[in-house]
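A protein chain is absent from this complex, but the other protein chains hold their places.
Labels for the chains are A and B, by order of writing; each one numbers its residues from 1.
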Amino acid sequence: MDRIVFLDYAGVAVFAATGALAASRKELDIIGFLFFAGLTGIGGGTIRDLILGVPVFWVPNPDYLLVCTGVAILVYFAAHLIESRYKLLLWLDALGLAAYCVFGAWKALVVTGSAPIAIVMGMITATFGGILRDQIAGEPSVLMRPEIYVTAAMAGAVVFTALHIMGMPLLGSVMPAFLTAFVIRGGALKFG
Amino acid sequence: MDRIVFLDYAGVAVFAATGALAASRKELDIIGFLFFAGLTGIGGGTIRDLILGVPVFWVPNPDYLLVCTGVAILVYFAAHLIESRYKLLLWLDALGLAAYCVFGAWKALVVTGSAPIAIVMGMITATFGGILRDQIAGEPSVLMRPEIYVTAAMAGAVVFTALHIMGMPLLGSVMPAFLTAFVIRGGALKFG
Partner (left out) sequence: MDRIVFLDYAGVAVFAATGALAASRKELDIIGFLFFAGLTGIGGGTIRDLILGVPVFWVPNPDYLLVCTGVAILVYFAAHLIESRYKLLLWLDALGLAAYCVFGAWKALVVTGSAPIAIVMGMITATFGGILRDQIAGEPSVLMRPEIYVTAAMAGAVVFTALHIMGMPLLGSVMPAFLTAFVIRGGALKFG
């Protein structure tokens, strides 16, 4: 279990960065960066845990809030160095999507043991942080081409769930699933 | 209890169809249909169960996800046959509203025994699937004339709760309540 928690922190961090970049595009001040970093970083996982009926992950472990805070401050001071903030946002979002569809599916499998629930929770975990960010910021939605976005999350969750149920060791199901999601979403960004 | 569960499946199915029709209007691909069918079909009931503090209905029973999936696929292949997808969406939404305001009130009564909570939960269950669909799709909101929309849900929930508390048998409180909500919303659609 310890190893896969890395995915969780990675997902929170990159989603928090996309939130901070959205705040930067809106020219908000540092508290606005914190707000959108937190909203995007922990939003999808919060909805996942509420639906699964387990404690919301960041309440007993405020480390996740520290991650969001650190990322927000970093982006606040570095954002002006970045040439295309929106492009970076989209690629980080793709990384977060890949990490979170796998981690969400894994957590749902642990809690419920059900493959269809694992797939759906992987999709929800991966997509709702970005949905909340775009809705509240009034940004052009990452879901503009929702098929490729949701499809990538679904593919990653399906690959992980299938390999995991077939008895693959954790890393052997995590890596192919992560790559599947990232390649599909990244391909859509590059060639779409 | 078995009989009223029919209302629940019916509500999920018609709301899922409205979500798939929204995806069709946006010209999404099949995964986009699945996403919006699921979001709309199970969204209102998910919020209801979270607020009531009971397990979210589709987690222990993934049949509901199958219903959404089946409806999404059906609409995907049939949508081009439909003359006015938006009109159909509105009428199916009215059916879902009527089914869900009754079912939501019933479930809240069973869980809490409180009439005001039953009425409010009927309204929430009936309206939030459509609210989520319209918010995320960026569609013209069914709530554009929220009075008639929310009023219909409220009327259905009030009629059901009153008849049920007066001791009417289940069917005798469900049917008048369902018809009340559907006639009010349908009247608003036809003459509004």
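Throughout what follows, contacts are C-beta pairs under 8 Å (C-beta built on N, C-alpha and C of every residue); 3 or more make two chains touch, one makes a residue touch a chain.
It should be emphasised that the depicted structure is a prediction, and the values quoted were computed from it without experimental measurement.
Set against the missing chain, the residues A:G11, A:G32 or A:G122 yield one that touches it, A:G32. For the chain left out of this panel, the touching residue among B:L52, B:A72 or B:L163 is B:L52.
Interface note: of B:L89, B:V102 or B:V120, the residue touching the hidden chain in the full complex is B:V120. Where chain A meets the missing chain, the touching residues are 28-32, 34-35, 38, 46, 50, 55-56, 59-60, 62, 65-66, 135-136, 138. The chain not displayed touches chain B at residues 50-53, 112, 114, 116-117, 120, 123, 131, 135, 141, 143, 146-147, 150-151, 154.
Following the convention adopted for this analysis, only the chains that are shown with their structure count from here on.
Distance from the chain A centre to the chain B centre is 29 Å, each centre being the mean of its Cα atoms.
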